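Excerpt of the complex: some chains, original placement.
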Amino acid sequence: MRGHRDRIVIDTQGRGTTDLTQQVQSVVGHSGVATGLCHVFCLHTSASLILCENADPSVREDLERFLADAVPDGSPLFKHMSEGPDDMPAHVRSILTSSSVTLPVEHGRLLLGTWQGLYLYEHRVGSHRRRLILTVTGLDD
Amino acid sequence: MRGHRDRIVIDTQGRGTTDLTQQVQSVVGHSGVATGLCHVFCLHTSASLILCENADPSVREDLERFLADAVPDGSPLFKHMSEGPDDMPAHVRSILTSSSVTLPVEHGRLLLGTWQGLYLYEHRVGSHRRRLILTVTGLDD
């Protein structure tokens, strides 16, 4: 099996999404894998990965509004407040979305739907350095 | 490594679940992989994949009622309305569930729990053609 391990570091600008699709695409392109899978893993519990509609930015704004309403900062349900009112919601948001995604690779590229983009979702209000581990594995073909 | 790439196309009948277990099982059976993993990926942002109890259909009806309540169509939280009041909720539901699942394979078959079924979940009210990418990878055994 061909395989490739790589890393991406993203400095986020606080709560919100960063499009990772091209950066991950680039790692896949350099991996030498034609057909296989690409696993992306976020080494944090207050940021996560989503696959989301990539055409209209209001989709990600609406998603943020939904999550802010569903998991309110400073909710009286939460006792873990020592790192700020946005920390526990960030943990819950990360668990409701996902710490990792596995994407198909074909013809040496990510095989995504037309409207699918891969985003890092920073759930903390402040900016953070987020580290991602990429693993590209190939089928014998 | 043995490996196999395949595709499944499902024409959904609008919002609700379609049992994929036998179709995916069949691809695994033809892959030649005895022990390994099967990755299923949904190329869309308004349909998703779930593993759900497979014995009592009321479980999936209750799940639908829960999601319809948690992520209401036409919610005032959502501004992305151009594709209809069910479009943005479909994106949120897809993110809260999952665009992909990875399942263990053993003895040339999916290794699932007794009550686990794999379902495509159409989140739009109307019917859509949904495409899935399957990747079966084998351990050397």
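Residue numbering begins at 1 within each chain, and the chains themselves are lettered A and B in the order written.
Everything below uses one rule, namely that a residue touches a chain if its C-beta (ideal position, glycine included) is under 8 Å from a C-beta of that chain, and two chains touch if they have at least 3 such contacts.
These numbers were taken from a predicted model, which means no experiment stands behind them.
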item	value
Full complex, copies of the single sequence (shown: 2)	3
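Just so we're on the same page, only the chains that are shown with their structure count from here on.
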item	value
Touch list for chain B against partner chain A, complex	1-5, 39, 41-46, 70-71, 75, 77-80, 82, 88, 91-92, 94-96, 98-100, 102, 131, 133, 135, 137
Residue ranges of chain A touching chain B (in the complex, touch as defined)	1, 35-37, 50-53, 56, 58-59, 61-63, 65-66, 69-70, 96-98, 101-104, 106, 111-113, 115-116, 137-141
